[in-house]
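Beneath this line is the structure, given in structure tokens, with notes to follow.
The complex appears here without one of its protein chains, the remainder shown in place.
Chain naming follows the written order as A, B and C, and within any one chain the residues start at number 1.
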């Protein structure tokens, strides 16, 4: 099966990554792209183009109304919105966290939240999916099984560090090479960060619990990757926390528990989320969660969702680094597996 | 007054920074340096050279015995040991955290812990000073007034990020440019990190309280700087925490409370520690503390201590970025003040 | 068709890249890897393993004798040696440039020089191929058609800049992150650099001319990529130089002439060599040539050669960035094409 896909916002970092991944996807054909540079359609032209699928990598506040138009014009098409416009379930929650009205209120609650490993079946049947944010993905994946099993207390501290593609491509002075290189700092500390709203809503929907997150994002002088360092309180030892996460994702290709703290380089250019768990002293456990913010945190997960919506193998066209056991000690230490090939290729000759 | 100083270990990053700072110090004359490259004395040759002062920037486990020799040979000289060998008060504590016997047990407890703003008077009268570690400096400065006034609970989470000079200059594969660039990760999570022992001992000596630290160091792809993100529990609002820290360091040139989260670039090449305080949600306060790990975290603080030991102005030869109010809004936004000049130079013409 | 391949030296940067590429190669199965870390075979174990193909990514001076052993043990297997050991045609030339005797003198002149676009037919029939060096590849590709048609004078200046993976993974102080970051310099200027010997031999073999190269390599604070800036003297205008290169590589997928000076990011993670040509003032033309030193400069070209040796499509498993016209102005600007898929996927919807 082949499918035609239009990518809106292909000049931004997430849209560009989507095009890059789709170009290597065995079933995808990029039918058109929209953007602000020569060679791209205008967004309006794109809205008139029939296709099997659409990826919306447009700014927050704009994307939602495009989703509405596409739903109306091409009801059979699969649409994934990478913006935040459709992630919250109600207009009230949206207004609380974003401090303005949602751009597409009628669609709120209509599009499943595309954290694939959480909502796989809902995504499979949906025409429109709200793709999660990068921070929320990194946080929610380890926290979901812990809250679901009531293994940890409600107050969780998340010290998150993101590469600069997460801040977008708009030319702002503070994002210049000469400003960011050699530097590091937190931003937006203590403010009600919209990512808190998104992840709390997702955790509540899935577990019925409303955690109390302290969330501090930091900006790294790297291009790609998020490392979230989570400090949780628990009566259980780190081993039990680790086991709960590992059990929850036992069958998953892209979410894996590893022994050593994951590095950004372990997940760069992949769709993986690597998680490690460590003792943090009495009553305290430390959990690290690493993703590529453009991969599992944006374009990769969007394609993972699109695959499901279109009835394709979920991992088709996506890259995984293999288990970290492989990464650290196998004969194919850095081998990347690009799915879509017929069968796994287990390395032979392992001692 | 002029003084002659010998620098041991001048080929390492801390020793090199010490030489750089001393070369611009109006009263200092670098009498000799030791190190493993052409043009340096051997350590043994250095031990036989009379001087007014010595800085020991040698590896842990080696430095302490050099301090003993210098104390015996030149009892009138001022000595600052930048290693960890003399920082803990007892051999038992040393053995607990370092898992081997201390190299100079007779000196333990004899050298004041040179966190200058804490132990200024003891440093002034001492011939031998144990210079604090970089992580401990970044953590202890904001925590001291909070524990002293019992404003926070004992369990403190420290998510610390350090530049790579903190890992030293020994050629190890994991410190290669091609390994570190574009990357980021935690290391030694959950293990009883020796920096915990150092900071807990300092806090206990100063406040009588023994905190319970969860300490996670991360390695940044930058050369210089430490940012420690501290998550404390408190019944008091962030404003009260901020005020307590500001009041404690009201007269200090190098330790200052600022409004926005400090950047590494704010403290790079300075002797400053910049601290900011933010609301972290119910019962939670976030404190950021930034230093240059080679400045206030090593060579800068060593010279600050040396100045006191020699009866010189404490800030002589050291660089401060000015108050952040200056940095952000004055007419001399990035002006660095190098002390030792006769008088402050207030910028004129401020609107 | 599937083939089993053993990779020697898989812990180095070139060997690691080879494993990464082979893991995504639709016909390749990595049968074993050798290296100095857990999970790899020893080199000796590898020499006893039958396979369809072998890649030797071992240090210069070691690799050649492994090639001899493999040729003797498995005469039907395809072998590509990525080292410099077999690149020069005679022991005399080897001794001139390397200042010691060649490790495998009997093989000199037996293995075709695997600059694929130059020696495609020889490579196709060979069991053993000498893979070119990264600098030589970047220089030789633009120079070959110019010398062949006698369009330029013999004296050519090559100002080359390489990413740090080109310096290898051995832990040396000058390759530490804290030494290389923020820095830049030339190295080995004016000395008879072995890359000159390699490229002069290749040009002589192909064109009968012996150029007089001034070659200055510089080390960039980036991981991947080589940009060679070539300054040639010519009576012909830049347009004629450009046309000659473009005509020579008209049918080539991986060697392409572009309008703007190529960036390292245009070729990173690809097997491409992008070349641009510019007027340099009276009688002078400037040619830029960019490759990924680990791609076309090492592992990529090795697999390109291996494909030919094994009768597979030459581009299988390799990545191209598409024409620069695409890169700059098409609807799929950054789309990477990974060959091995059934058919090209022309982007639709171009305005």
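Here is the rule we use: a residue touches a chain if its C-beta (ideal position, glycine included) is under 8 Å from a C-beta of that chain, and two chains touch if they have at least 3 such contacts.
Not measured: the values here are computed from a predicted model.
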Which residue of B:20, B:60 or B:209 touches the chain not shown here: B:20
Contact partner of the left-out chain, one of B:10, B:70, B:202 or B:285: B:10
Kindly note down the residues of chain C that lie in touch with the hidden chain. 155, 157, 159, 161, 182-187, 189-190, 212-214, 216, 218, 220-225, 227, 229, 231, 238, 261-265, 268, 276, 278-284, 286, 288, 290
Footprint left on chain A by the chain that the document does not show: 13, 164-165, 169, 171-173, 175-182, 221-223
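We adopt the following convention: only the chains that are shown with their structure count from here on.
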Chain occupying the most central position, where position means C-alpha average: A
Between chain A and chain B, what's the gap in Å when you average each chain's C-alpha atoms? 39
Of all residues in chain C, the ones touching two or more other chains: 181-182
